[in-house]
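Shown next, in structure tokens, is the structure this report addresses.
Only one protein chain is missing; all other protein chains are in place.
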Amino acid sequence: MPGNSFGQAFRFTTWGESHGPAIGCVIEGVPPLIPLKEGDIQPWLDKRKPGQSRYTTQRREPDQVEILSGVFEGRTTGTPISLVIRNQDQRSKDYGDIADKFRPGHADFTYFRKYGIRDYRGGGRSSARETAMRVAAGGVARQVLGHILGAQVVAIRGALVEMGGRPIERNRWNWDEVERNPFFAPDPETAALWAQDLDTARKAGSSLGAIVEVVAEGVPAGLGDPVYDKLDADLAKAMMSINAVKGVEIGAGFQAARLSGEENADEMRASGNRVTFSSNNAGGVLGGISSGQDIVVRFAVKPTSSILTPRSTVDRFNRDTEIVTRGRHDPCVGIRAVPVGEAMMAIVLADHLLRHRGQVGSLPE
Amino acid sequence: MPGNSFGQAFRFTTWGESHGPAIGCVIEGVPPLIPLKEGDIQPWLDKRKPGQSRYTTQRREPDQVEILSGVFEGRTTGTPISLVIRNQDQRSKDYGDIADKFRPGHADFTYFRKYGIRDYRGGGRSSARETAMRVAAGGVARQVLGHILGAQVVAIRGALVEMGGRPIERNRWNWDEVERNPFFAPDPETAALWAQDLDTARKAGSSLGAIVEVVAEGVPAGLGDPVYDKLDADLAKAMMSINAVKGVEIGAGFQAARLSGEENADEMRASGNRVTFSSNNAGGVLGGISSGQDIVVRFAVKPTSSILTPRSTVDRFNRDTEIVTRGRHDPCVGIRAVPVGEAMMAIVLADHLLRHRGQVGSLPE
Amino acid sequence: MPGNSFGQAFRFTTWGESHGPAIGCVIEGVPPLIPLKEGDIQPWLDKRKPGQSRYTTQRREPDQVEILSGVFEGRTTGTPISLVIRNQDQRSKDYGDIADKFRPGHADFTYFRKYGIRDYRGGGRSSARETAMRVAAGGVARQVLGHILGAQVVAIRGALVEMGGRPIERNRWNWDEVERNPFFAPDPETAALWAQDLDTARKAGSSLGAIVEVVAEGVPAGLGDPVYDKLDADLAKAMMSINAVKGVEIGAGFQAARLSGEENADEMRASGNRVTFSSNNAGGVLGGISSGQDIVVRFAVKPTSSILTPRSTVDRFNRDTEIVTRGRHDPCVGIRAVPVGEAMMAIVLADHLLRHRGQVGSLPE
Partner (left out) sequence: MPGNSFGQAFRFTTWGESHGPAIGCVIEGVPPLIPLKEGDIQPWLDKRKPGQSRYTTQRREPDQVEILSGVFEGRTTGTPISLVIRNQDQRSKDYGDIADKFRPGHADFTYFRKYGIRDYRGGGRSSARETAMRVAAGGVARQVLGHILGAQVVAIRGALVEMGGRPIERNRWNWDEVERNPFFAPDPETAALWAQDLDTARKAGSSLGAIVEVVAEGVPAGLGDPVYDKLDADLAKAMMSINAVKGVEIGAGFQAARLSGEENADEMRASGNRVTFSSNNAGGVLGGISSGQDIVVRFAVKPTSSILTPRSTVDRFNRDTEIVTRGRHDPCVGIRAVPVGEAMMAIVLADHLLRHRGQVGSLPE
């Protein structure tokens, strides 16, 4: 019942604090005989790793993942897979200010109210450092999808589609561009503008929000478990559980509320023994079950709350005070949320693939 | 693991199809000694009940709830509470068309692909009729909140804040108005315009989408279980699992992504032994834990997919065809989603209140 | 988290009190397209039904089960199956004595201490009447096993192997006899002695305990989920959760503790492409996973606590008093525990079959 796990059939549980000795996770339910080595996981971690451009925190963490169990002679055994990353660059000597003061927009205040104690070092458990283990688990989930679906490749890709209120031009969308700029932008022209926007914000001691879009292609129809574990309900939970996320939408999302019934309902046509759709307002999910179309999810990431501008707040003795959050922080946490969103998508899909197989047996074509 | 339940400590499981003999739910985890009778649940069902205005389906269902277990001499006993509603007005003689054809925008196609069988009568399990049991369970959740929190009243109220792309004027917001119009609109002037919009849509055989806002006041700080069962993550799942919902946001939501760090992070001030905030962009949740501010959730409801305009689709033999969805349908399902959203809010809060009490013991003040 | 459910992939949740309007259960996770009608469930309920001989309670309950959801045109749809049995012969006018007094050996005292309230009518939720729904769910589990395993028939059969300290003669074991006497005894000669023993006990206002053995033949190797959901661990929980059960053992059970290592470890031999074992001390489970041998479970049922002999006890005001439990009771509850034990075996196997299929995919041969 405690909330450190995600998934049912493919299930992972994370542990660890930002400035503790290590962070880690235990992944359960992975089918046996799947090839798995650290090298299958590390590239995804590298993508999320801090310190790769001036637009992310300068904390230096190699984020080297180690597999401690569940793999034998290069293949999974069906037993729990324990992954661990040792924390390196904690630089935790001086926390003076945040030890007693609650940073606005942070979890400092609520953790203290809930538990009566908090590990204030770097945000402790509430730090976005926890998301490294999501990315690691996502790497394993991708192996599971690949192994089970075989030739039917599921491609899960994320991109930043808006930053600081400036959206990309969708007609310039090019997946190949995503890896070529520090923003995971599918539109290089907008990326260039974001670079200016973010430099300006950073220099002003401010920060920017962003919107991330994650798309899964090649997902078979039939995944999702009505009515409370609908595929989109699980995706909403998955994304909303990522630090700093304040909104999630599927397909046309909030815009769907502005369409008429005729505009919104995607029409269907037979195409050989498959079905094609005239549009994808549904975002690939109907009645909580995948339709075979691309699964499209977007989520909004608030601007980093750790800023240099002094802000009013209270301390743990409930006295008024001010705080300036120095330290190494991402001026836009939305950027590094891209690989995290991809990972959560992979995890939700792997989970529902195993769940479907358990109940229904044959996989949907 | 199957997906018919919601909640952990306060947990309910629903069953039943739109045109089966009955629908029902089992609610577990309810503390003992709480006064409970059908009359505590019925008013919420009446609010959601179909056929109350020309803006909702004309299906006539009295939706009389019956308590079958878990209550003794007017009080809960701590054992499971079974609730049932007999279906009355099924009118299921003729399903000719939808028995074989998949309605665009509906779950017909995906249920069939997943299970190889579907109860097509009125949508079967995928019908929004299921939400009646959410409302019933929500009524019980409200009793739990009231019983445990006592004098600290949690007020959970929902309203329609946008329909067919037309938003309310927020400066005219008046909760008292919500019960006075058929749209749960807090702004009567906008409600009058919606009446025209919806009449137009209905006569054109079309339908409209809407946005619902649910606010919980008086929620103590400290509820929510990091990191995967964050209060907002559970709310996102709760709302996204409601039929036709395509997006969920908390507090400033997607708009937060357009604010700067200074604008977004709500500042804090001491106020006696409490804390007040300069704004509520967070929507009452920080780090997945309630802050004591109002919990504010919005969700987008797509326009009803059952429309009179003929649409292209396929049948279960994967042949191209057309469909017109006759029958009794809500021209805007978003309206009746208001009490459903309130119910899901009550359920999430009751669940986390019990979970908090289990782990931490004393309730947050 | 509340404790009214059993199983993970095949999961059922029961509700209802002995003298409430009805009892019922919701079964989730059942694969689609399995033929299911009331007639598939009723025979198992008839086997457990009270009032069939003078050796069971004279309460008259037809125990007619009704399917309320999850089945369409005679086949399961993959959605939750709601089963209900209306209580008929409650005879609940007069509970005077047990309303205030706690019956020794019953749950009266502990329910009251836990919840501060109890439905004392016929034992309320703690009544063995709850086990009717286990038997109903077991009937559905048998359909699942049959449907998935096809030609590989799993035969689940139970028998009473000891009553009042008198064991059967194992060399006289004959499964055909089980249905021919009111004790589910596989040895008619011992059954004749039990008849005398039980008549004596009944006339003396006393009661007898018993030991039940349940055997599942034809179970494929590979079921069970190490390390906490071992097949035998789940069976132990399943059986110990049945009313009045005080002990559970697998295979040689407690006797295994008296064997030497050589005697105990069942040797293996190849037999075509299968494996045979020289003995079955393991009871068909090695390391928590089925080995392909018969699964053999025994459980001990204490003598009925409702007896006519006056017993010392306390009332709810914690005053010393005496109680005589009149009413209609089984002089040996172990008898009717036989079909309940069979049902729990079927449920555990169906659950692990679906779990295995989810994680590993192909079924073990």
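A, B and C label the chains in the order they appear, each numbered from 1.
The rule is short, and it goes like this: a residue touches a chain if its C-beta (ideal position, glycine included) is under 8 Å from a C-beta of that chain, and two chains touch if they have at least 3 such contacts.
Everything quoted here is computed from the prediction, not taken from an experiment.
*Asks:* I'm checking contacts with the chain that's been left out. Which of C:N4, C:S82 or C:T190 qualifies?
*Replies:* Selected residue, touching the omitted chain: C:N4.
*Asks:* Considering the whole complex, which of C:K114, C:K203 or C:R326 touches the chain not shown?
*Replies:* C:K114
*Asks:* Among B:A9, B:I98, B:V285 or B:V348, which one touches the chain that has been omitted from the display?
*Replies:* Final answer for the missing-chain contact: B:A9.
*Asks:* Tell me, which residues in chain C touch the chain that this view leaves out?
*Replies:* Residues 1-6, 8-9, 14, 102-107, 109-111, 113-116, 125-126, 130, 162, 164-165, 201, 206-211, 221-230, 232-241, 243, 246-270, 273-275, 278, 281-283, 285-292, 300-307, 309, 311-314, 318-320, 334, 355-356, 358-360, 364 of chain C touch the chain absent from view.
*Asks:* Residue by residue, what part of chain A touches the chain that was omitted?
*Replies:* Looking at chain A, the ones touching the missing chain are residues 1-2, 4-5, 8-9, 11, 13-17, 20-24, 26, 28-29, 32-33, 68-70, 72, 75-82, 114-119, 124-125.
*Asks:* Even though one chain is hidden, which residues of chain B still touch it in the full complex?
*Replies:* 1, 9, 29-32, 78-79, 148, 226, 354-355, 357-361
By our rule, only the chains that are shown with their structure count from here on.
*Asks:* Find the geometric centre of each of chain A and chain C from their Cα atoms only, then give the gap between the two centres in Å, rounded to an integer.
*Replies:* Roughly 45 Å separates the two chain centres.
*Asks:* Please tell me the distance, in whole Å, between the geometric centres of chain A and chain B computed from their C-alpha atoms.
*Replies:* Comparing mean C-alpha positions, chain B is 26 Å from chain A.
*Asks:* If you average the Cα atoms of chain B and of chain C to get two centres, how far apart are those centres in Å?
*Replies:* 39
*Asks:* Residues of chain B that contact two or more other chains, please.
*Replies:* Correct list: 1-2, 4-5, 8-9, 14, 114-116, 125.
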